[in-house]
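Every protein chain but one is kept in place in this view of the complex.
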Amino acid sequence: MANRQRPLKTRPTVLALSAMGLAAALAAAGCAGAGGSSGGSGGTSINVLMVNNPQMVDLQRLTAANFTKQTGITVNFTVLPENDVRDKISQDFSSQAGQYDVATISNYEVPFYAKNGWLTPLDSSIAADPGFDQADILKPIAEGLTGSDGHVYAEPFYGESSFLMYRKDVLAAKGITMPAKPTWQQVADIAGQVDNAQPGMRGICLRGQPGWGENIAALTTVVNTFGGTWFTKDWQAQVDSPAFTEATNFYVNLVRQHGEAGAPQAGFTECLNDLEQGKVAMWYDATSAAGSLEGSDSPVAGKIGYVSAPVVQTTNSGWLYSWAFAVQKASTKSAAAWKFISWASGKQYEQLVGQQLGWARVPAGKRASTYQNPDYQKAAGPFYAQTEQAIASADPINPGTQPRPTVGVQFVDIPEFTDLGTQVSQDISAAIAGQESVSDALRKGQQLAETVAKKYQKS
Amino acid sequence: MNATATVPVNREAVRRDPGPRRVIGGAAAWARRAPLLPALVFLVVVTQLPFVGTLVISLLHWNALDPTDRGWVGLSNYATVFTDDNLRAAVLNTIVLTVVVVLVSLVLGLAFALLLDRSFFGRPFVRTLLITPFLIVPVASALLWKHALLNPVYGLFNGVITWIWHLFGSAHPPQPDWVTTMPKLSVEASLIWQWTPFMMLILLAGLQSKPIEPVEAARVDGASAWQIFRYLTFPHLRRYMELAALLGSIYIVQNFDAVFTITGGSLGTANLPYVIYETFYQAHDYGVASASGVVVVIGSIVIATFALRVVLSLFRDEVIR
Partner (left out) sequence: MSARTALPKWARSHPLWGVLAWVVGLLFVVPVLWMVLTSLHSESDAGTNPPSLGAPLTLNGYREFFGAGTGVSPLPPLINSLSASIGSTILVLLLAVPAAYALSIRPVRKWTDVMFFFLSTKMLPIVAGLLPIYLIAKQIHMLDNVYLLVVLYTSMNLPIAVWMMRSFLAEIPVELVEAAAIDGASLPMVLRRVIMPIALPGIAATSLICFIFSWNEMLFARVLTSVVAQTAPVFLTGFVTSQGLFLAKVCAAATVISLPVLVAGFAAQDKLVQGLSLGAVK
């Protein structure tokens, strides 16, 4: 009876085949997977999770031949696009799973990650490493990476602010001079004048892509300088206030009238492409774009002028952002992690990039010494002064015309802002597409913001 | 020996309909169940344990970004789920997306299968061409559609429009922003492109298993191609279409890659998996996200119970045959 019910799998050949196949698969997989390495002959290894911006990709390329050779520490990199990497970092750090020793977070995450005890303080490592020269870090950047308890929790890899980039030749051909400190109205007027200056060219490129770090970043700087804010000092939501509404209407109308094609989905890459291909004449975005625009394979190298972010009621309006390396508290390799951070954020690494890849590709925006380096000044001639000035003048504590409840120029430094900003950004993108009115978008945003504010008003 | 002796007598009954007619008791019943147990136990452990976990978490207030604020809240997460506009919109989006994708790819798959049913030069090669989209990794396909095809500046569709307009001498081709103006259609198009081959294969199998004598007889009697299709082919294919629709629905309801990659959940395309993902990874509200998951499971089981009545008729047909 038992014989009749014996299932197929006891057939010898099938069993043998399965076993062989499985053995082959397991052998190929090594222990738990084929990736990474645990450090070879006696060295250690660390896991680093990074966003896949060009500067990080360069770092990935240069690490094995330089850092690993010098210190014997193998670095296993994982690079992912920004949205994906933020999800992964927040999951790993919030659960303290220790999958990664080092990750690229930003001045947005550092305050509340530090408060939650997810990061290792770096003060003792900095003190023991005088070659790192913490004092060289630009002040706003360094402050952004310090926790509320005064300890340093991350070291910047590169920093950026925002400014206005424009085609000097196109404006000159129309007889327009860009003022040294333009206002947004002046910029809107110029955009109207250079619209169609060349076939297929639009006046300006502004971010429309949904995302709290995409269109909301640019829009918030405009809101700040128009006199608006997301929240007042005592956490009253101000998303549908007159100033915020005026700024948003201005932004959306400017994009709709003189902005790039495909604006509702256009982010950094699309606008970079547009400016390089002559599809727009101006672009308001991150200072880090200048490196690509002046690169050797850029069709518009040498033709771009750079001027500070347009203002209305404030003296400056550029945002402040830095990608920085932080060490997870649950990491067991903080010494090796610090060695890596010290190298990657250090002066020698900038020298290395400058010599091997070109000075325009140096991850700048973090050290004062970079901007005093004659080689860098020569390679970044058109834009280094404006970049340094933009970063140095950014004030995350008082970016606008009224006091703020927490730090942040282009964001509000609360964990809920990613969700709040993303949801509002989708309505803004729809407004740019003409599918929704700005007042509807801001009304919805106000409701969401009020829900968030309730939590902070209590405390 | 007993089993052998009694089995031939009631073989038909046992084979086709074991339920009401013959009770197999005791050791024989367990011997029948034995081969099923490994799979059953495995599935129960690997799927039900996480489900229980999801249930438990859905009763907690747990925001990963706020480690100090955690506690038992009973059903209030479910209240949030039912009053959340985003979630309701997501349910509607999921239903619309699934129905549209399954129906259109079924019709297209049927058309392609009919096309492949006749013999012509190079038929195997054309069949290979037609199944290719299903074999492209879904996230690669979504990236391909978003960046290489639909992008308004450098995508293929707008490029072809420009080229055609140039042929007619015009320098101002329309360059629509596909993803922005037609977000749902863009996501649906990429999914239909991927799943049509799947439907086609199942229907092709159905077409090739169709008995040929009745068709020949009908031809001899002078029936037209349309009549043959309508009265002979289509009824035979019904079972296969139901199967294809069921399997397709199961996968497309869960689809995440296309929505995430092509529109990032914006412009009204957010479906349930995306909204749940967003609640987990951006809002970090694990309690509400788990509650959404539980609600989705219960909803799907209710729907599936009705849907499977259709499938069970599929089984019954098979039994009667």
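We just call them A and B in the order they show up, numbering each chain from 1.
The rule is short, and it goes like this: a contact is a pair of C-beta atoms (placed from the backbone, for glycine too) under 8 Å apart; a residue touches a chain by one contact, two chains touch by 3 or more.
Values in this document were obtained by computation on a predicted structure and should not be read as measured data.
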Considering the whole complex, which of B:Pro67, B:Gly159, B:Pro176 or B:Gly268 touches the chain not shown?
-> B:Gly159
Provide the residue numbers of chain B that touch the chain removed from this figure.
-> 4, 8, 11, 14-15, 18-19, 24, 29, 32-36, 38-40, 42-43, 46-54, 57, 112, 115-116, 118-123, 125-141, 143-145, 147-149, 153-156, 158-160, 162-163, 166, 175, 193, 196, 201-202, 204-206, 208-209, 211-213, 216, 219, 247, 250, 254, 256-257, 272-273, 276-277, 280, 286, 289-290, 292-294, 296-297, 300-301, 304-305, 308, 312, 315, 318
Footprint left on chain A by the chain that the document does not show | 3-11, 18, 21-22, 24-26, 28-29, 32-36, 47, 49, 52-54, 57, 60-61, 64, 76-82, 84, 88, 91-92, 95, 97, 99-100, 267-269, 272-273, 288-289, 292, 297
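We adopt the following convention: only the chains that are shown with their structure count from here on.
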Could you please specify the touching residues of chain B with respect to chain A in the complex?
-> 1-4, 27-28, 31-32, 34-35, 64-67, 151-154, 171, 175, 177, 179-181, 264-267, 278, 281-284
Mind listing the chain A positions that touch chain B in their complex?
-> 1-2, 4-5, 7, 83, 87, 90-91, 94-95, 112, 116-117, 199, 210-211, 261-262, 264-265, 270, 273-274, 277, 279, 415-416, 418-419, 422, 425-426, 429-430, 433, 435
